[in-house]
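Of the protein chains in this complex, all but one are displayed in their positions.
By written order: A and B. Residues from 1 in each chain.
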Amino acid sequence: MVNKPLTKNIDMSRPPLDMAAYEKNDGYQSLKTISGGLSPADVLQIVKDSGLKGRGGAGFPTGLKWSFVPKSNGSPGQRYFVVNADEMEPGTFKDRLLMEGDPHLLLEGIIIGAYTIEASVAYIFLRGEYKVSEERLKKAISEAYEKGYLGKDIQGTGFDLDIIVHTSAGRYICGEETALLNALEGKRANPRAKPPFPQVSGLWGKPTIVNNVETLCNLPGIIAYGVDWYQGLSLGKDHGTKLFGISGKIKKPGCWELPLGTSIRELLEEYGGGMQEGLELRAFLPGGGSTDFMLPEHLDVKLDYDEIAKVGSRLATGTMILLDNKTCPVGMIGNLMKFFAHESCGFCTPCRDGLPWVDEIFNEFESGRGTEKDLKILHEHVDYLGPGKTFCALAPGATAPLGSGLKYFAEDFERHIKEKRCPYD
Amino acid sequence: MNNNIIATTSARARILTDEEIAEIDHEIDLYPDKQAVGLEALKIVQKHQGWVSDESMLAISKYLGIPISDLEGVATFFNLVYRQPVGRNVILFCNSVSCWIMGCKSMRAHINDKLGVDFGETTDDKEFTFLPVPCLGDCDKAPVMMVGDDLHRNLSKESINKIISEYKTRS
Partner (left out) sequence: MAKIIVDGIEYEVNPENNLLQESLSLGLDLPYFCWHPCMGSVGACRQCAVKQYRDADDKDGTLVMACMTSASDGAIISIEDEEARGMREKVIESLMISHPHDCPVCEEGGECHLQDMTLMSGHNYRRYDKKKVTHRNQYLGPFINHEMNRCITCYRCVRFYDYAGGKDLAAQASHHHTYFGRHQDGVLESEFSGNLVEVCPTGVFTDKAFSAQYARKWDLQTAPSVCVGCSVGCNITPGERYGTLRRIVNRYNSEINGYFICDRGRFGFDYVNGEDRVEAPSIKKGLQVEVLSGQDLESAIKGYAGQEVIGIGSPRATNEANYALCSFVGKENFYSGMADNESEASRLILELSRDKAFHSPSIKEIERADAVIVLGEDLTNTAARIALALRQSVRNKAKELAESINIPVWQDAAVKELAQHERSPLILLSNYATRLDDVASDSIIDSSEVLSQIGYAIAGEISGSRVSCALMKNPYR
């Protein structure tokens, strides 16, 4: 049985599988299952039962999200399905792998999702810099049209679907799903207030679902092989497999598909090959730049949404960034803060005006001019930029490494002040 | 409905090329609303002209019926729309966290030395524009940068030297 449903076709040393090869490998099997008599409601139930959680960061149950789309009662009107392929979270490199490595898998997932919510148009909101993904997705899409998996009356189901690739022009905030919708509409990518949620009033005011690339790549397997198979893949409470990546000073940085519930130690040691010679692991961000630091003492924690939450962080994108003992934690956090300050959309006050202050303070620390007063202001901003205070989750994301970093690396901040320089330089 | 914009002068709008128009028209077909094509049109024009001049802005505004100040609001929001001339090759240099840990700072300094330009600047020979970019999603191969449409991974001073001379001979 398949045990790596996301990456089974991926071999980055060659071009991705074309339609024929993909189909040979069970590709588009799920469409046959659907045209064999699964209604949208049936698919929704299967996805709910599978326990699939969104892989875009928040880990929200996918089936539940879809169920908020109003019941169509036979006349759905215009609805949209949107793929979040804006991958810009620092340290995150998993969606690129999926899109470059196996574009048909994503298309198959989109078709399943759009069928379920009865959307006749799907947009892939793709990061502009992902030129190779763009080219490969477009090629796969044209193959899918040729084959009749896209277009009118797909596989005799009476279901129509067009998939359109939209390339963005570089703003992290476009990954936030409501800002993404504004960007798709050709507006400035400020987020929207929720409620109303996109499921009710989304793209051009129509019911819309936004899902992450990796989330959707889980769907073909779930439909083709069933819920039991899917749930059997993982080692812990959360179901299925997930892409886990490691960057930083490790021997073999990379990205692997592993069962949810694998231990962090196993990922780092077995797959990453351990830290580079002469370096020790100091801390790590478990799921991209907007997660809280974890420490070596957490290495036996399982890569599972709840388990990581228990130690005060988030699994989020599952791509880890490692901090070693010779790299300055203050500098690392400062780098992240500069990113968040620059990528703030400028809509709400705490984020727009708070993050630049934080950034300026890190500049001072790096050049040895940080003061106790600055440190106090940093602490205040952790709270001030937190959840509920800002308009969207960008700034709260920034407080994750900031808050945990201030806690775990207090001594390093103090040394910068006392020694009036970066002790790692 | 009459959607006339009683707006600013379009006296200085340049004339869009047939190619640009064909590509913009193709995009118009993909969206239910012309406003959605604004950013696409900016990117199309940039692809052909290298950057988006005021004259191009006016031309797009006129062609799509998007008020010029709204279009400017979009153009200036996105990192990758260039409202100033850029060099023949744009270097998008990742300065996000993984690349930072892997030493992108010294790579930046190296490019700086080699080309005599820092972030936001263009070489005198108009060959290169050097820009920072957030995480390019290739963090396991850090440090990383793009030149034009091509990605260059695991940068070192040597590989940077090679890349730069390749692009120089190419043009």
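What we mean here is this: a residue touches a chain if its C-beta (ideal position, glycine included) is under 8 Å from a C-beta of that chain, and two chains touch if they have at least 3 such contacts.
These numbers come from a predicted model, not from an experiment.
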Practice task
Kindly state which of the options A:15, A:148 or A:196 is in contact with the chain not pictured.
Solution key: A:196
Completion exercise
Full-complex touch with the removed chain, picking from B:69, B:84 or B:106, is B:69
Exercise for the section: Taking the full complex into account, find the residue in A:11, A:153, A:380 or A:419 that is in contact with the omitted chain. Expected result: A:380
Handout entry: Interface residues of chain A (partner: the chain not displayed)
Key = 171, 188, 192-193, 195-196, 200-201, 204-205, 341-350, 352-357, 360-361, 364, 373, 377, 380, 384, 388-391
Problem - Residues of chain B (touch criterion as defined above) contacting the omitted chain - result: 1-8, 33, 54, 57, 67-73, 76-77
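As a convention for this text, only the chains that are shown with their structure count from here on.
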Exercise for the section: Provide the C-alpha centroid distance between chain A and chain B, rounded to the nearest whole angstrom. Expected result: 25
Completion exercise
Per the touch rule, the chain A residues reaching chain B in their complex are 87-93, 95-96, 127-132, 164, 166-172, 183-189, 204, 245-249, 253-255, 289, 319, 321-324, 327, 331-332, 335-336, 339, 342-343, 345
Handout entry: chain A contact footprint on chain B (complex, rising order)
Key = 30-33, 35-40, 42-43, 66, 73-74, 77-81, 92, 95-98, 100-102, 133-142, 146, 149, 151
